[in-house]
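Only one structure is covered here, and it is reproduced in the block below.
Only one protein chain is missing; all other protein chains are in place.
Moving on, here comes chain A:
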Amino acid sequence: MAQFDLNDDSVVVIIGSGAGGGTLANELAQKGVKSVVLEAGKRFDLGDIENDEWAMFQKISWLDKRYSGGGWHGAVNHPTLPTWLVKGYGGSTIHWAGVALRFKDFEFKTRSTYGEIDGANVEDWPVDLEEMTPWYEKAELKMGVTGKTTGMPHLPWNNGFRVLAEGCRRTGRSDYRSGPMAINSVERDDRPACQQIGFCMQGCAIGAKWSTMYTELPRAEDTGNCEVRTDAMVLKIEHDDQGKANAVVYADKDGNQHRQKARVVCVAGNSIESPRMLLNSASNMFPDGLANSSGQVGKNYMNHTTGGVYAVLPEKVHMYRGTSVAGIVGDEVYHDAGRGFSGGYYLEFLSLGLPFMAAFLEPGNTGWGRSVAGALENYDRMSGVWVLGEDLAQERNAITLHDSEVDQYGLSVPIISKTPHNNDYEMTAHMYETSAQIYEAVGATDVYELPAYPATHNMGTNRMHADPSKGVVNAYGQAHDIDNLFVSDGSQFTSSAACNPTLTIVALAIRQAEYIAQEMNAQNI
């Protein structure tokens, strides 16, 4: 692995090694562009993966102090765990389940499609599906997504998904399949085929599922063009007199501070930490935080309109055997104002192990007693879905900084506020009803409706917009205010769409790498 000097001001500094940062680092490295990746967490490898929900949670989650705010139930039930994300080499791609869906065309054009919505801050993206299609294809090839682009068949169906699929068939649905997943169904790209281990969200012990931990990051390091520094928590991005980003200050594991010079800075710390870094980097020249002339940094926080549904079937299901998200139902992904809400939603089969099921069936102080225990006695007869749909941008849903409490690095603690819009209540009711109908059609006796989990999909807090007064970055993720500052993660999203975000994050990062290399060559940055 290369080692770059702290005073080397020719490097691109990438903050975060997850889906966005890891992909960007490898893409740049393959083009010969030199970079230093600063990653707050530790270096992990396949040997760290255990098939144990709480052990992995404790080992790799981002557990620095955070608060939940706003009107969602988590402000009460998950007061210090608004999100479930990873701090480490590979970021949340260690935990992610592998669902790799593309946005639909209308989902890039939410303002034009939905119109102005009271209480929401909905806008169109400066890119559309036609522009993104070739980048989606590159992302699918890179990640090894089952489906037409790679020709890899979707995964075999496990018990839990077979139950869901049969319910779909009996209720006249047609769009249900076991992909697209960024999980090898056959050996590919030096990684084995899925062995139906389960525990995909605890990290894939054999590397069948794409993660930057064992693909992009080591490949970037192998080129000699990229140095990944772990245990390097970025505190502040600095700029010169012209207002160009020129250095990044970080703390190592002993708390010692270092200052890495940079030609270009790319922020990919996920949608809580990325805006927090920009806000914490306020200076005399940029008193409201870097790249924040629009006032939109930290605003428009989206994490999908979600819930869980678990049905009890007359016979054993053993849903935990095999891929955690074993199938996807896409029939509800369309916009029809007649349904009482804007946007669409997916149903994704999701197995939880017994520990997580018992914790999330009824989260909070009330989740005990005869009803909970009785439901858990049906655990081996359950099949269930995670429902997720379009979450409208709202300014009040935001990342703000606590005015007195600081974390172990001395940085103000972030407060993550989320208050559902009426659209969310309407959509959630529809999601629960649809899921119940599907499961009833296969003979479900009880159906349990679970509220949203701590957020795993986080988007929108440094959003793209063609108009610099309405968004933080342009169509390449380049800050409107600072040419050599980029946002390279899901915080760029203008809208959330119904689908899981990572394929789009990766596609945008590949596209951004091309743009950065071109702009560097042209000496524009």
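In this section, a residue touches a chain if its C-beta (ideal position, glycine included) is under 8 Å from a C-beta of that chain, and two chains touch if they have at least 3 such contacts; residues count from 1.
Simple rule for what comes next: contacts and distances are computed from a predicted model.
Here one chain is missing from view; checked against "Cytochrome d ubiquinol oxidase subunit II", "NitT/TauT family transport system permease protein", "Formate hydrogenlyase subunit 5" or "Gluconate 2-dehydrogenase subunit 3", UniProt names that protein "Gluconate 2-dehydrogenase subunit 3".
Interface note: of A:Arg321, A:Arg339, A:His402 or A:Lys470, the residue touching the hidden chain in the full complex is A:Arg321. When you scan A:Gly98, A:Gly353, A:Pro414 or A:Pro454 for touch with the missing chain, the hit is A:Gly353. Among A:Arg177, A:Arg276 or A:His465, the one in contact with the hidden chain is A:Arg177. Checked against the full complex, the candidates A:Phe44, A:Trp62, A:Phe161 or A:Tyr453 give a single residue touching the omitted chain, namely A:Phe161.
The hidden chain makes contact, of the residues A:Asn121, A:Thr146, A:Asn184 or A:Asn246, with A:Thr146.
What chain A contributes to its contact with the hidden chain is residues 49-54, 73, 146-148, 151-154, 156-159, 161-163, 165-166, 177-179, 185, 194-199, 205-206, 313-318, 320-322, 353-355, 357-359, 361-362, 365-366, 368-377, 379-381, 436, 440, 442-451.
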